[in-house]
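Here the complex is missing one protein chain, while the rest keep their positions.
Right after this comes subunit A.
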Amino acid sequence: MTVRALMFLFALGMPVQAQEVPVAGGETIVAGLSQNLVAITTNFTGSEILIYGAVKRDAPIPQGAPLEVVVTVQGPSRPVTVRRKERQFGIWMNTQAVSISAAPSFYAIASSVPLEQALSATEDLRHQVTIPSAIRAVGIAAEAEDAPVFLEALIRLEGEAGDYSLAEGSVTLAESTLFRADVALPANLTEGAYKVRLFITRDGQVVDSHEELITVNKDGLERWIYNLAHAQPLIYGLLSLVLAVAAGWGASAGFGLLRR
């Protein structure tokens, strides 16, 4: 009974498996990361992630369009509100706002050649690789006449803050087989799972893709403080007070002793 059930599942599973791994050209990615865990501690100033890998194939390197590599690192998405200032009654104040349902907190793209060359527009749409396609901005047109301008502002501001980056040509590729990409994670990281995606393309078409995860967590004291502030806000508030009162009292007592 169980054996038959297993065989049935196996038979069912086979074609699905075959669909998941694209065999066009017979090239697949084998990849690794320098680290799967980033710990944010008190003296955290950012982290460098090395993404490396190789293209595995059963046949000799196909002729024709060269192989290209695109790597993306994507932080957890969250809804954001983009506001615009306008002069009213002589002062500058926020007047219009557009809410974007999901924008990644961090997004880095690295590629072996300029992105338009490595990826066709259709493939970008399918895999959501470029920065604008990674942001989910549904129905923003209803919120402001020039809603796309707000989206551009979001990308520009996040880019200036170092949260969004596009490094074309930063992936080194040797012999169309071995590749590496370095992505710098900034100091102001949001906690969560960071998705690393690797694509190999030929003639703008994705040949194979691969996904890895990096977990970013606050660690040690930082983690304890953050968790306490959110899980037990009252206790946290009282603790901050105790700290302040103790520091104030300690300072006056300490300097009183010094003066004597």
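The criterion applied here is as follows: a contact is a pair of C-beta atoms (placed from the backbone, for glycine too) under 8 Å apart; a residue touches a chain by one contact, two chains touch by 3 or more; residues count from 1.
Rule of thumb we're sticking to: contacts and distances are computed from a predicted model.
Student: Which protein name, taken from UniProt, belongs to the chain you can't see among "Glycolate oxidase iron-sulfur subunit", "Probable membrane transporter protein", "RNA polymerase sigma-70 factor, ECF subfamily" or "Monovalent cation/H+ antiporter subunit D family protein"?
Tutor: "Probable membrane transporter protein"
Student: Considering the whole complex, which of A:Leu33, A:Ala167 or A:Ala229 touches the chain not shown?
Tutor: Counting the whole complex, the residue in contact with the absent chain is A:Ala229.
Student: Looking at the whole complex, which of A:Ile51, A:Leu67 or A:Ile100 touches the chain that is not displayed?
Tutor: Among A:Ile51, A:Leu67 or A:Ile100, only A:Ile100 touches the chain that is not shown.
Student: If the hidden chain were put back, which residues of subunit A would touch it?
Tutor: On the side of subunit A, residues 40-46, 78-87, 90-94, 97, 99-101, 150, 153-154, 156-158, 187-188, 190, 218, 221-223, 225-226, 229-230, 233-234, 236-241, 243-245, 247-252, 255 touch the unshown chain.
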